[in-house]
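A single protein chain has been omitted from the complex, and every remaining protein chain is retained in its original position.
Entry: chain A
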Amino acid sequence: MTVVCDFEALRPEQGVAALLPDGSQVAVFLTADGTLHALDNVDPFSGAAVLARGIVGDRGGVPVVVSPVYKQAFELSTGKCLDEPSVSVAVHPVRVRDGVVELT
């Protein structure tokens, strides 16, 4: 279990990055409807740890984050890349407990 931050500190559609004990990174997003999502922070197309800095929106109603490097869209709930179906990023379980966002 890794603590990310207070839920109050999250802003809708603005990702944040969290560091896991093993040195890997997770991008955490709050969508406008109040849903939390967590994906690997590393963009598989560039290798840069930047997905938390992508623009959050939707494609055909599916909530996505768009990589800031080469602009591929990743589905927030599954990590699937919508532009390159063979590619996906890992999804992490995320919850709010006592007002704190946690990766489990």
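Rule of thumb we're sticking to: a residue touches a chain if its C-beta (ideal position, glycine included) is under 8 Å from a C-beta of that chain, and two chains touch if they have at least 3 such contacts; residues count from 1.
The working rule: contacts and distances are computed from a predicted model.
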Missing subunit (named according to UniProt) among the choices "Competence protein ComFA", "assimilatory sulfite reductase (ferredoxin)", "Heme exporter protein D" or "Quaternary amine transport ATP-binding protein": "assimilatory sulfite reductase (ferredoxin)"
Residue of A:Leu39, A:Val66 or A:Val91 touching the missing chain in the full complex: A:Val66
Chain not shown, touching residues in chain A: 2-5, 9, 11-14, 16-19, 23, 25, 28, 31-32, 42, 44-50, 53-61, 63-64, 66, 68-69, 71, 73, 84, 87
